[in-house]
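And now, subunit A:
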Amino acid sequence: MLSFLLLYQDRITATLNVFALQSVMLTLAVAWQAYSQGAPHLLVTALLALVVKGVVIPGAMHRIVRRLEIHREVEQVIGGGPTMLAGLGLVALSFLLVLPIGKSGRALTNPLVREDLAFALAIILLGMLMMITRRNAVTQVVGFMSLENGLVLAATGAKGMPLVVEVSVAFSVLITLFVFGLFVFRIRERFDSVDVGALDRFRGERGEPS
Partner candidate 1 sequence: MTPVLVESGCVAALLAAAAIAIALGRFRAGSPVLYAATLAISLVAGGQAFLVLLAGGAVSDLLLPLGLPGVGARLRLDALSAFFLVVINLAGAAASLYALGYGRHEAAPSRVLPFFPAFLAGMNLVTLAADAFTFLLAWEFMSLSSWALVTAHHGDDRNIRAGYVYLLMASAGTLCLLLAFGLLGGGGLSFDAIRAGQPGGVVLVAAIILALIGTGSKAGLVPLHVWLPLAHPAAPSHVSALLSGAMTKVAVYGFIRIVFDLIHAPASWTAMVVVAAGGITAAIGMLYALMQSDLKRLLAYSTVENIGIIFAGLGLALAFQANGMDWAAALALTAALFHAFNHAVFKSLLFFGVGAVLTATGERSMDRLGGLIHRMPATAVFVLIGCAAIAALPPLNGFVSEWLTFQAILVSPQLPQWGLKFLIPAVGALLAFSAALTATCFVKAFGVTFLGRPRTPAAETANETDGFSLAAMGILSALCFIAGILPGLVIDLLAPVTQSLVGRSMPVQHALPWLSLVPVAERSSSYNGIILLAFLILAGALTAMVIHRVATRATRRVPMWDGGYPQTLPATQYAGSSFVQPIRRVFGSSVFILRETVDMPRPGDVRAGTFRIKMIDPAWRFAYGPIGRLVRIGAARLNRLQFLTIRAYLTLVFGALIVLLVMVAAWR
Partner candidate 2 sequence: MAMTSSMLAWWPDLLAQLVQMLLVLVIAPLVLGITRKVKARALRRIGAPVLQPYRDLWKLMHKEAVLAHNASWLYRVAPYFVFAAIWVAAALVPTYATGLLFSWSADLIAIVALLASARFALALAGMDVGTAFGGIGSSREMLIASLAEPAMLLVVFTVALVAGTTQLSAVAIHMVEEPVGLRVSLALALFAFVVIALAENARIPIDNPATHLELTMVHEAMVLEYSGRHLAMIEAAAALKLVLYFSLLICLFGPFGMATGAQTFKALALGLGVYLAKILVLAVALPVGETTIAKMRVFRYPVFLGGAFAAGALAVFLLFVSKSF
């Protein structure tokens, strides 16, 4: 899955591109789902994913990056190797978790759901892993986005989940983007980098004697 690429990347722009790619893949997956389940309204979701996540957000991110002249390389907390290992472990865990489902009690109708659940779980976990291994606000955003991708994947995997959900997803993503941009912007004007760690300077009660 492409999330590994995401973890692997060390440059913001590249990260964004890979993210766009992932979103496109997601689109395909969703489209496939739409076809297989014969649920046309999923196509809407696919389209939504393609447009928003594949085009708009990466574009916006690029713009933000350009406007903030963020230095190109991402400071990783942990090196690539260990991160990859951790990622592998997480994927393993997610499969481990999903496999027994349906064994006990009533089986889920189609196995497809299970696999695609596993993938979604993996993507989510990897997205979080990415969020916590990167210092940079934008990359954190990207991590969060991929997390959302996982969600959408899962959502579409769920048969006939009402439209309200997709709408809310898209809606959340939009607000997410909006507020993120807002904050990145603000952080930009408050501090000279979007390094989240820099915020800790502004915390009271540090090291005061009891």
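The definition used in the following text is that a residue touches a chain if its C-beta (ideal position, glycine included) is under 8 Å from a C-beta of that chain, and two chains touch if they have at least 3 such contacts; residues count from 1.
The candidates were selected such that all candidates are chains of the complex that A comes from, given by their letters.
Here the structure is a predicted model, which is why all the values come from computation and not from measurement.
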Complex partner of subunit A (touching, any copy) among 1 or 2: 1
Residues of subunit A touching candidate 1 in the complex: 77, 90, 93, 96-97, 100, 104, 125, 128-129, 131-132, 134-135, 140, 196-197, 199-200, 203, 205-206, 210
